[in-house]
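Before anything else, here's the structure in question.
Removed: one protein chain of the complex. Kept in place: all other protein chains.
All chains are identified by letter, namely A and B, in their written order; residue positions are counted from 1 within each chain.
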Amino acid sequence: MKWNKTYKFCFKAGGILLKRDKSIWSSGKGIILILPGIILFFSFFLYPIIYSVNMSMTNVSFFNLIKGPEFIGLSHYKDLILKAEFFLPLIRTGAFITTSIPLKIFIALLLSVLFNSKFVKFKQILYPTILIPWAIPWFLSVMVWRGMFNVDFGIINQALKVIGLPPVNWLNGIWSAFLSYNIVEVWLTYPFIMSVIISAMQSIPVEFYELAKMDGASPWTIFRHVTIPMIKKSLIWVSLIQVIASYMIFGVPFLLNRGGPAGSNEFLMIYGYQKAFSQGRYGYASAFMIIVFIILSILVLLYSKFTKLTEEE
Amino acid sequence: MKKTIFWLIIIIFILSLTLVGTGCREEATPVEEIAEEVIEEEAPPIEEEVEVTVVEKPSGEITVWHGDSDEVAKITQDLIETSFNAEYPDIKVNYELAPDPDRFREKLLITVPSGTGPDLFEWNHDWIGILAIAGILSPIDDLMTADLLEQFYDSAVKAGNYKGNQYTLPISAEAVAMAYNKSLMGDKPIPATSDELVELMKEFKDKGLYGISFPMVPFTVSGFVHAFGGYFWDDDLGLGINSEGTIEAMEWILEKFKPYMTEDASWDPQVVLFPEEKAPLAINGPWMLGGWTDAGIDYGLTLLPKISEIDKDPMPYTGVKSIYMTSGCENKEAAFAFMVWATTNKDRILNRAMQLGYIPVLKEILEVQEVKDDPKLSIFSQEVALGKPMASGPEMVAIWGPMQNALDAMWAGVKTVEEALNDAQTEIQKSIDEME
Partner (left out) sequence: MKRTTLTIFLTLIAIVITLLFIFPFIWVVSSALRPYGSLYTTEFRLIPENANLDSFKWVFLESKFFIWFKNSMIVYIITLISSLIVTIPAGYAFSRFKFFGKNTLLNSYFILSQFMSGMGIIALIPLYTILVRLKMIDSLVTLALIYSASVVPFVTWYLKTYFDSVPKDFDEAALIDGASFNQIWRYVILPLAKPGIYTSVIFISIIIWSEWIIAGILLSAKNITLPVGLVTLQGRWETPWNHFAAMALIYALPMFIVFMVGRRYLKTGLTLGGLKG
């Protein structure tokens, strides 16, 4: 393959530079190594990114893509921000993030404690089994959940009936739909979060526990003061990824009920999608996406300041 | 970090500003060329080609996209080999399945201007407006002849007409009707009026089943809406989502049907009821028949029940499955030859009619005895006769989404009928205003 040859060349060049350079870890070699990645990424995505910015300042839509759209400057941005069409999806998404992240972490944490506990037998079988959902393509899982949530025939309501509880109109009520998104999201992400947490737990040196027990600490105290601090780093990392993923969430609410009964649960990405593909307003949707991106960057910035993120070592 | 992002954004903005002037135009140019070609081709007056007496038969390769299942497509595929190629041996036809329906419009939008799209495609006629405005279609006015159009029913031909240009040739028509499960019904009389229907539904609901499988989608409720004097879109009257008749019709439907149906009236759950024999009746169209036969249901068809309160028959929306020519089509003669064959070839039309219940719009087929005697064809064509063709303007397409939302909301009780329809009206009106 072409890449291999280029690579061998880069290595040889790197090797030569190495022998010449006194400082081993100097600029030249570093840049050579990262260059292919940059080239690969930007050759495919630079143009679309710039084009999107371009599109966001025109009135391009399904109807005039072929004929040639007009430049309209920042008028889309004005509409989005001043007419506040943007804020409702934003608030809904915010509500979703604040409910789903704690829920996911909490449940994954519980599961991790359980499956890491020495009191549970058959872990070698149970642990891989409970990770099975991770291997299932997500859109299939969502389709299955959609069937299970069906108000008349879905498993969940039928189970409720058996217990004697009233059926819930999962996908057609504003709050029940919101809850159903949370349930499915937890189900989709728990394997990943659980793996991270359990890996972190298992890397805690045994001595810490022994010391704590010698001091007569109860299990709960051990958990609070030994386990949690040691896995805090991983928890933060995983939470960050989940926050961003929740901010961009699309597949789950879209496939379940297209954003709630009559658009009441349209989160950011769904709103953008509808504008782009249902109404064909590409320019407007691009401007929307750019605002989303800016807000995301600010979020990440805040989060990183708060947790001293990519601090250089 | 802040500085980084700040500079990144500034750089991107500057870059794009410099590209704005050039970027847009550059994209449009190659396509504008094609568009100009198309316009130029329309220029020659019609007198020059009254009859397509080709000395030399058209040749070349064309691509046709269809939306049929494999089995149905196979029929056409075989006929292409036997019948079409016999007449036009030099035309190679790629009869392919169109990419998924949700993305179909975008795929056309992207592929046609760049020449990688199909030459022809088969679809319902309601897309003519938006596709024509977007520049995806190529009118066939100069290729068609008066003789050719004579072979079809007027309304079918008219469906392919938008703002004075003819864009399609019609293949078949479809409308919804009412089906009943013969074994579940037993000796019971088939309801002919809505009062009878309600009684029947009540009976079945009391027995623990459901009254009817009636997906609440704009297409299926259209019949009742029209009967009450309501309308979705009228070329003269404009948008009528919240007109009196529409509101009345929807309130009537909720009152009469809801007590005997499932909580969830959306397409997927409803469609399952009939083949799983949980409901003795279904309101749906000919596209369901294949699945019902597969499920082993012994079904019969009948007209939608007459609305007792106003003594009127429902007038359902009819769709005309048509074949379109795209603006990216270069070999127009070959493509048109196929268009004509696909719509007038007796075997193909007859086959689809008998096997699938798609009502032929080719006059001579309707005279064939087989067709006259076939019970499902007779019911569907009666419905077509009673019904109204969907408008082909771009407004139709803007209606489906918000109207569906309104139906969902009013069925779930989240909004009242009037609220839901008013909201839909406002939303659709906004979309329409943004279109032009």
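Note that contacts are C-beta pairs under 8 Å (C-beta built on N, C-alpha and C of every residue); 3 or more make two chains touch, one makes a residue touch a chain.
The structure displayed is predicted, hence computed values, not measured ones.
Of the residues A:58, A:93 or A:141, which one touches the chain left out of the display?
A:141
If the hidden chain were put back, which of A:115, A:209 or A:223 would touch it?
A:115
Considering the whole complex rather than only what is displayed, give the residues of chain B touching the chain that is not shown.
Spelled out for chain B, the touching residues are 1, 4-5, 7-8, 27, 67, 69, 96-97, 99-101, 103, 106-107, 110, 114-116, 268-269, 271-273, 275-276, 278, 287-288, 291, 294-295.
By the contact criterion defined above, which parts of chain A meet the unshown chain? Give residue numbers in ascending order.
Where chain A meets the chain not shown: residues 1, 3-4, 7, 11, 14-15, 18, 24-31, 33-34, 36-38, 40-41, 43-45, 47-49, 51-52, 55, 65, 111, 114-115, 117, 119-122, 126, 128-141, 143-148, 150, 153-155, 158, 187, 190, 195-196, 198-200, 202-203, 233-234, 236-238, 240-241, 244-245, 248, 250, 269, 272-273, 276, 282, 285-286, 289, 292-293, 296-297, 300, 307-313.
Everything below uses one rule, namely that only the chains that are shown with their structure count from here on.
Can you list the residues on chain B that touch chain A in the complex?
On the chain B side, the touching residues are 1-2, 5, 9, 12-13, 15-16, 19-21, 23-25, 27-28, 31-32, 35, 105-106, 109, 112-113, 130, 133-136, 262-264, 269, 327, 394, 398, 401, 405-406, 408-409, 412, 414-415, 420, 423, 431, 434-435.
Touching chain B in the complex: which residues of chain A?
The contact residues of chain A facing chain B are 49-51, 53-54, 57-58, 61-69, 71, 150-153, 167, 169, 171-174, 261-264, 277-281, 294, 297, 301, 304-305, 310.
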